[in-house]
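For this view, one protein chain was removed and the others were kept in their places.
Chain naming follows the written order as A, B, C, D and E, and within any one chain the residues start at number 1.
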Amino acid sequence: MAEETKKFMYINRKAPYGTIYAWEALEVVLIGAAFEQDVSVAFMDDGVYQLAKGQDTSGIGMKNFSPTYAALGDFEITKIYVEKESLEERGLTLDDLQHLVWEDEDEDWAEKDSIRLVSRAELGDVLAGQDVLFNF
Amino acid sequence: MAEETKKFMYINRKAPYGTIYAWEALEVVLIGAAFEQDVSVAFMDDGVYQLAKGQDTSGIGMKNFSPTYAALGDFEITKIYVEKESLEERGLTLDDLQHLVWEDEDEDWAEKDSIRLVSRAELGDVLAGQDVLFNF
Amino acid sequence: MKLTIQVNEGPYQHQSADSAYYFAKAALEKGHEIYRIFFYHDGVNNGTRLTTPPQDDRNIVARWSELAEQHDLDMVLCVAAAQRRGIVDDGEAERNGKDATNIAPGFRISGLGQLIEGGVQSDRLVVFGD
Amino acid sequence: MKLTIQVNEGPYQHQSADSAYYFAKAALEKGHEIYRIFFYHDGVNNGTRLTTPPQDDRNIVARWSELAEQHDLDMVLCVAAAQRRGIVDDGEAERNGKDATNIAPGFRISGLGQLIEGGVQSDRLVVFGD
Amino acid sequence: MSMLHLVNKSPYESNNLSTASSIMKGGDELLLIEDGVYGAVKAGKASAMLEGCTVSVMGPDLAARGISEDKLADGINVIDYNGFVELVEKNDKVQSWL
Partner (left out) sequence: MSMLHLVNKSPYESNNLSTASSIMKGGDELLLIEDGVYGAVKAGKASAMLEGCTVSVMGPDLAARGISEDKLADGINVIDYNGFVELVEKNDKVQSWL
């Protein structure tokens, strides 16, 4: 499998908890991290809600999987695109989302932001540059 | 069960074939017809597509259940509300829908239209006058 | 208040089954009567005993079975929907020549008339779905 | 062209399973190779042999099984999704203490890595869902 | 004869809130549950649809999604499952906009 490296993009467009897609998509991303591909993750439309801070699921008896997003950096998933227009329409800013970081081995483990705020047009460019798009 | 007659309203808001809700809702309406309640059926939002003329499902291998709507009159289901705003937004007119009729026993089996074209506000009034609302 | 609850979606994929459960539980705790819980469409998938959710997740099917036992609930899976989705009890297995069953405790399979009857006999019908 | 197909919804409730089937069939007839069909989320419900659709309806599960046999397809049900929804083969029944199985012929249960591998090994990934 | 309207989907991906809010009568009540709670966020565009409606929202669903109560549009009641049951009691019938 090491013979080729592909650009993998996981596109998240659904809110968490109302449906299971967000959670089961995250499971794919984590498993996929072992495959040594060039991985990106995008959050757009209702998918931006997945990254909301302060999720507390105790009242609905479901597992709170949101802390896992903070672990993506440890899995060397460092390119996380969040679409600006989707945030704006929903009255959100980056401050409402988790602060996701990764540590850059090449710069003495300096902590760097994983989230890249992009416009819809810029996200379109990012998608165009991918090899495989995963949808949930 | 004959002790009380309730006003039952079946509300259809989903397109046929893309999901099964339209079909399985129709099955409820038909079974319900045996219960001697005061029955109405409403089609609004994408539900108006259920009544479209000329459906031919041979290319997708699914059962064409649209002829069954024409049989509703035989089940004494004669109050079929279609929402005007939903038709207009979708570029449809009543001519695009099946012509549904029933025969009035009290007027020498005269054939009468079952479909009542109503505005959203009028449909709101109809809903307000019901006892039980079925949603699919 | 006498309630009939309709559940249109299966467990886990949509929150509907969770909301319906918590609503039913709260209604029972407040002393209301649940005349029937009717599982329609993919909702019939709430009634399979073959699920094994992860240890740290809720067990939706078992939760229904327990609620039914505690409160002697009538939980009905629509027969036509169950046949399409492959939810089977002993009777269905025999009728349709199936070599296994998967229905969970506390559920029974019956016709759509049970939903209509719920509408006739109850003070409120509350529908949970997608 | 080598294809991997992902199916996210169960049979009957959504058209996705139908579209995926007709797409797969057309691709095979045009001489393309299907590397794998991966059933995820409620898509795992495509793999139960316990369905009995009405006589005048298509049998979605049987149709998949036949296509798999004719073309020696690799049809994989995600294990985590299958456990949540109650789709069980002999191995899963033993591991999870289940008294029955319901998997249909031509399907196997395996991990999510099989989907990723499909993305790596195929020229195209096509996803069908809701 | 008042009605409880249930909306369980995000107003940003589905037309359900739009339909519900435009058909509601005076005296009716709207309850946002599951992903429907996103419609209650004041800063979101969809909250404009709530104007003139009596609106409740499920607290457990808000908390799960990380929405604190100070983010809500004015005049919205935050309730729990008991409150949900009480709304069903209080209104003659329930319309689920699925």
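In this section, a contact is a pair of C-beta atoms (placed from the backbone, for glycine too) under 8 Å apart; a residue touches a chain by one contact, two chains touch by 3 or more.
It should be emphasised that the depicted structure is a prediction, and the values quoted were computed from it without experimental measurement.
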- Note on the structure: Chains in view that the hidden chain touches are A, B, D, E
- Out of A:70, A:94, A:117 or A:133, point to the residue that touches the absent chain in the complete complex. A:133
- Message: One chain is left out of this view; which of B:49, B:81 or B:102 touches it in the full complex?
- Response: B:49
- Task: Have a look at A:15, A:31 or A:44 and name the one touching the chain we're not showing.
- Result: A:44
- Note on the structure: Among the options A:11, A:72 or A:100, the absent chain makes contact with A:11
- State which residues belonging to chain A touch the missing partner chain. 11, 13, 44-45, 120-121, 123-125, 127-133, 135-136
- Message: Need a quick check: the contact residues on chain E for the chain that isn't drawn.
- Response: 12-15
- Task: Would you write out the residues of chain B that touch the absent chain, in ascending order?
- Result: 13-19, 45-46, 49, 52-60, 62, 64, 66, 89-92, 96
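Here is the rule we go by: only the chains that are shown with their structure count from here on.
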- Indicate the lowest number of steps between chain D and chain E, counting one step per move to a touching chain. 2
- Item | Touching chain C and also chain D, the following chains | A, B
- Note on the structure: Taking each chain's centre as the mean of its CA atoms, the one lying farthest from the centre of chain C is chain A
- Query: What is the size of the turn, to the nearest 5°, that moves the C-alpha atoms of chain A onto the matching ones in chain B?
  - Reply: 180
- Multi-chain contacts in chain B, i.e. residues touching at least two other chains, fall at 20, 132-133, 135-136
- Where in chain C do residues touch two or more other chains at once? 8, 12-13, 15, 22, 41, 54, 57, 80, 125, 127, 129-130
- Message: By the document's touch rule, what are all the touching chain pairs in this structure?
- Response: A-C, A-D, A-E, B-C, B-D, B-E, C-D, C-E
